[in-house]
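Left out: one protein chain. Kept in place: all the others.
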Amino acid sequence: MKLNFKKVLGVSLMSVFALGAVHSLADVENVSAQDDDTLTIALGTDMVTFDIHNHVNTSTEAIHINMFNYLFKRNVETGEIEMDLAESYEIIDDTSWEVTLKEGIPFHNGEILDSEDVKYTLERVSSDSTLLEHSNYAVIDEIEVIDDLTFIIHTETPDPALLNRLARIGSGILPVDYIEENGFDHFLSNPVGTGPYQYVNWIRDDRLELEKFDEYFGGDISEWENVTFRVIPENSTRVSELLTGGVDIAVNIPPSEWERVDDNNDTYLAQTDSNRAMMIFVRHTEGWPTADKAVREAMDLAIDNQAITDHLLGGAGTPTITRVSPGTFGFAEELSDTYNYDPERARELLAEAGYENGLDIKLHSPRGRYLQDAEIAQMIVGMWSQVGINAELEFHEWSNFVELRNAGNNEDAFILALGNSMFDAFNALDWYDYERFEGQIDFYNEELEELLADAAQNMDLEEREQQYIEAQHLIAEEVVHPVLHLESINMGVSERVDYTPTMDEMIYIHTITKK
Amino acid sequence: MDAALNDNNEIQKNVRPNFFKRWGFLLWRSKTGTVGLIIVTISVLIAIFAPLLAPYDPAMINPASMLLPPAWLEGGSTEHLLGTDNLGRDNLSRIIYGSQVSILVGVASVVLAGAIGVTIGLISGYFGGWIDSILMRLVDSFLAIPTILFALVILSIFESGVMTLIIVLGVTNWVNYARLVRGETLSIKERDYVRAAHSIGVSDFKIIIKHLLPNVISSFIVISTLSVATTIILEASLSFLGLGVQPPVVSWGSILSDGRDYLATSWWIATFPGIAITITVLGIIFLGDWLRDVIDPRSKSN
Amino acid sequence: MSNENLLEIKELRTSFKTEEGKVPSVDGVSFQIKKGEVVALVGESGSGKSVTALSVLDILASNGRIEGGEILFNGQNLTKYNEQQMRKIRGNDISMIFQEPLTSLNPVFKVGEQMTEALHAHQKISKSKAKEKSIEMLDKVGIPRANKVFNSYPHSLSGGMRQRVMIAIALMCDPKLLIADEPTTALDVTIQAQILKLLKEVIKKFDTSILLITHDLGVVAEMADRVAVMYCGQIVEETDVFTLFKNPKHPYTKGLIDSTPKINQLDEKLRSIPGSVPSPLEYPAGCRFADRCPHTMSICLQKVPNDELNDENHLSRCFLHSDELTDDEKVQVKVN
Partner (left out) sequence: MAKFLLRRLLQIIPVLLIISFIVFSLVFVAGDPVALMLPDDASQEDVENLRESLGLNEPFIVQYGIYLRDLLTGDFGTSYRYGTDALEVVLDRLPATLELAGLALFLSVVVAIPLGIWSATKRNTSMDLVATGAAVVGKAMPNFWLGIMLILVFSVMLGWFPVSGRGTFLHIVLPALTLATGIAAEMTRLIRSSMIESLSQDYVRTARSKGLKRNLVVYKHAFKNSLIPVITITFLQTSTLVGGTLITETVFAWPGLGQLLIQSVYARDMAIVQASVFIIASLVILMNLIADILYRYLDPRIKLN
């Protein structure tokens, strides 16, 4: 047996190595970020799916916004709702809206947009209860097609916020003929929309490549021929990729790296307030200490919101009392950019409530989900301990955290940050609706329930706005739960590119210009 | 004269002073063994007397002094020798307290894994037959799934904390012990005195305890010392995955993983616990190697 | 057997660094081997006989060192040789066979491979020529079906066959001196006889001298021309084989001979040497055999005997033969 082991071992291992090298060379030719017409953006988590009705994931929608169009769109600066695919609309009565589409809008595969596409898309999400976006569109009863370009949206109950509802995550319009012909699975792996960019390739957890759709109905509005969304979960790696020019934009830059990104002469830090409010929800269920308003108020007064935003968020982020953010319909301006902090008063309140020698509670918090969530939780526990509230802090991995709350096993308090993709107070304030969080928060206020129910269907917009403002004041007086601050969006951007992030956390490629 | 080409030499074989003299000699002579013992003793002492040694409470947040560099770097203050982390907590105190959890998790999980492993090893080695084949297939299947995979899946289901960490690492690491102990049992079982005890009707249980266990313990000690090291390293990786110990509890692994975002700016937050882990593991492995040579002289690897 | 010396060892000292201190295993050994002569080094294990042999080829263990003395081979002092020069000697001019045939051959290489490499190490020779010579040598050492053995692995051969292969390997380059370290100890008696017969033929055919290391006086009687008896790293008696058996001078040699059974004295009780070999770390002051010797005198306990008896053919390191002893030095001392 003239087998020479050394050769056998060498050859076998060499082949594994050669296979790898060749494979990776022949693999995707990594278009370097320096190539002028390609924009490379680094995200923290991968896009989940192309099923626009089934992801509830802001960073996924940030990509879809460039591939699909809604009927209406929200003007980023003014907050007004404008026409997108729709040409015009007319309110026939409280529950029916007649909409006319713009003419000759092409899908990426050449198909022309018509009412059938809208009917299929909106009825899919409003009827299929297993879709994650279903609850936001259940109010739509059916779509009555008049002709190719006009149709009537019938809602089950009057929905003053319908326009906002049709200009958000889950409102993209899908090509019905393409889907019926090739099946939804084929659509999922080869998506087609009307947006300025069309699908090229998706290597999961690595990169999503889009290219410019030349026949975009909005005309030639973007400077980039190709866009690559890369997925880099590790913060320091994402920042390093930005600093070495490997990517043009990197999302979610942690505060520890803001200075380094801003000081580097090839990159700068682009920050804006988001409409995501960081809050501590507490139990109102009978028998829990937090059911007592004095305790809640003490918990709120003990927290120095400004100290949190200054020390942990480097000054970015705005302390607030109301969770409704600026630019949202029904925003109560006097409750924003302000906070209550009075540790002395907090101690008195605790004494009044009978906890002069200390109150023991448990605080649940996710870890690594929101900006500095773990650090903020620990700082709050520190602040509470100054006034005699001993909070046992318990961190949960995200899925457990969701399960814990859904099963109603959460104890005194839990930290949560919620955005508002509808930019309408309805979406933010329905969290104070009793049934919605029965067993989890059990907050019930007769007056508030009626106010919110009425506002939800009040077609008179001025009156509706006042109702929501009144609701926010009522919530503030009741100190239903401490609200901390509005989070900031922190993106690292290369100097070769000019971009300001928008409050809705969407990434509009066409707003990104070359310097 | 060319060194170390062939160590088969008559003199080495027939010079055998008595047992204790041998330990003393070997320890004193073998540099690595001594170094290992010193390091391990120091880290255990640090862990035991952490409350006395640590200058500050590890969880005390101090917004005023955030991200201070170590004392000897400019900008550092002597109050915080190793500087502070992003919440202004004293790094030195956190590393001192961290040793408690890291060593505790290492040792406790090894003891648990050892208990399970030795029992299964003894039973499977002693009784053999279909019991042995079933248990060995069980061992093969546990071996096929990398420990970190097990820990990842289990810890994400159950809330991770020090106790769950110990149980999970204990329940997944027993496999190496089982294989080792089974091998030893198989060889010892053939020995005459075991057969003799069997023939005069001594119960299996007693045989296992009296004859097999003592022989197996020695090599078990060697393997367990080394796997305390591997467990300490694994705990750091689990913290990276967000499944290690949760604040306010602190361990070397959790400090290291929390500090990783700061490696570019305040590198010391993550690097010092890394050094602590490396030195302790170095000590444990040297001690383990030395124990192996003292306990079973057959292996000539020293 | 010409009278000019092939190998001459003068005052050789070799010691080992161990955890318990430096062990002087060879403590001033001198002897010669003439061309075609068989010299036997006899002694109990730990007497330093193997170490002496290993020192000649300088293949000691890592912690072993030749401290002093000279090893003259054809007049050249090997202790002064560097590694390259020694390599030319090993296997070429001096080669060695060992006690354990089972472990002395590399289990993962075929016999042929381990033979041809010896040739390639010392001569420019083609593969086929080397194979041919190897098979030829296997025939010479009496191995049947040499071709098949050439292509087989060591573990498939019997103990005797393996020892023959070892001898074949040792003779590949026609060495002048063959060192045989307990060549037959691990073999059973019948095979032992065949190997000894083979070694004798080797001397005749290849005119090789043999340094035979053994503890078996029977093998000495069968093979050796001259004998050196070693005890605790020193040669205590050296003479030709007939004188040694007929008229042993040193008490230790007598003890050795008395403790081996003879054909004609089967009924007599075998006498053994009392006590045991002292540990090399704590050699006694005087004669190292003093505490086991039946004739210990007081001088034996104080001074180290030198070559007391040293006529040209017989040497013995014992005060019994010296004539300048004072009376009180001669006083008998009871030790065991």
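Per-chain residue numbering starts at 1, and chain names A, B and C are given in the order in which the chains are listed.
In the analysis below, a contact is a pair of C-beta atoms (placed from the backbone, for glycine too) under 8 Å apart; a residue touches a chain by one contact, two chains touch by 3 or more.
What you see is a predicted model, and the numbers here were worked out from it, not measured in a lab.
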Next on the checklist: Based on the whole assembly, the unshown chain contacts which displayed chains?
Outcome noted: A, B, C
Item to check | Selected from C:103, C:265 or C:332 as touching the chain missing from the view | outcome: C:103
Checklist outcome for this item: Contact with the hidden chain, among A:112, A:132 or A:291, goes to A:132
Item to check | Sites on chain C contacted by the missing partner chain, in the whole complex | outcome: 57, 59, 62, 83, 86-92, 95-96, 98, 100, 103-109, 117-118, 121-122, 153, 155-156, 166, 169
Checklist outcome for this item: The missing chain sits against chain B at residues 2-8, 31-32, 134, 137-138, 140-149, 152-154, 156-157, 229, 233, 236-237, 240-241, 253, 256-257, 260, 263-264, 270-271, 274, 277-278, 281-282, 285-286, 299-301
Item to check | On chain A, residues whose C-beta touches the chain left out of the figure | outcome: 1, 3, 5-6, 9, 13-14, 16-17, 19-21, 23-25, 27-30, 45-46, 48-49, 51, 54, 56, 129-130, 132-135, 185, 188-189, 203-207, 230-234, 236-237, 240-241, 243-244, 246, 397-399, 402-403, 405-407, 436
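Everything below uses one rule, namely that only the chains that are shown with their structure count from here on.
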Item to check | Distance between the centres, which are taken as Cα means, of chain B and chain A, whole angstrom | outcome: 44
Checklist outcome for this item: Chain centres from averaged Cα atoms put chain A and chain C apart, in whole Å, by 89
Checklist entry - Of all residues in chain B, which touch chain A in the complex? => result 59-61, 63, 66, 86-87, 156-157, 159-160, 242-243, 246-248, 260-266
Next on the checklist: List the residues on chain A that touch chain B in their complex, please.
Outcome noted: 235-236, 239-240, 254-257, 259-260, 307, 311-312, 367-368, 374-375, 378-379, 381-382, 393-397, 399-400
